[in-house]
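For this depiction, one protein chain was excluded, whereas all remaining protein chains were kept in their positions.
Take a look at chain A:
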């Protein structure tokens, strides 16, 4: 039997991992839902967000400001790449955008290596306090990360359901052709969604940076988990992403408590199981329109 203190800190650890996975994969999911592209370069914005958090927090000393700069720069990079590259891929089949985005990811990692070097960099934890929950010391920062993720989920939900732009995005996810027919500028909607996705990935990187070391291949390291999350949840479904991100986070955390290599293997096994039952993931739509 696992020690209850260990279990509690394991659950908190899993929740914070799940939050990072969720923020990370939300961009992937939104891009797939609306534009029908698999934007692997989200993992690049994740690394960019983390590196800027490192640089700014080293220069100014405030990690939160660093995260903010990371989010803004990731959004900007997302904007530029969408305009320069992705605009040319929307009319093509899905493999085309997948290959292009992978090229962006690999190329971007090369640039990161050239700018920041190969050495892993530490980022200070912005809140060092510990809370005492039921006799277990829990780092407050991890709880803050979870809260931010839940707030983002609520914010995205409100954005998609209450604002007119969000409603247009949802309509676009249903059927792009009809949305365009209503006189909505779909191209601008795509750009907006891509910026949002880039910002969210940057936020994931910035929040994750104090929990791990920042290193050039960090995007590739989290890649397997990010894809397992989107596959389990179903591509394009925000609710599915939310549920599967926390599921994978818990499986990674609790699994590693039981037997260390389970951290990587267990989510993979779950993914295979779910694909066996439902090839499109938990909440993925069966049909691929367009």
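Keep in mind that, in the parts below, contacts are C-beta pairs under 8 Å (C-beta built on N, C-alpha and C of every residue); 3 or more make two chains touch, one makes a residue touch a chain; residues count from 1.
One rule holds for everything that comes next: contacts and distances are computed from a predicted model.
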Identify the UniProt protein name of the omitted chain, choosing among "Putrescine-binding periplasmic protein", "Branched-chain amino acid ABC transporter permease", "YdbS-like PH domain-containing protein" or "2-oxoisovalerate dehydrogenase subunit alpha".
"Branched-chain amino acid ABC transporter permease"
From A:15, A:38, A:138 or A:152, residue that would touch the chain that is not displayed:
A:38
Among A:3, A:137, A:174 or A:221, the residue in touch with the chain that has been omitted
A:221
Determine which one of A:104, A:123 or A:138 touches the chain that has been left out.
A:104
Interface with the unshown chain - residue positions in chain A:
32, 38, 85, 88, 94-96, 98-100, 102-111, 113-114, 217, 220-221, 223-224, 227-228, 230-231, 235, 260-261, 264-265, 268, 271-272, 275-276, 279-281, 288
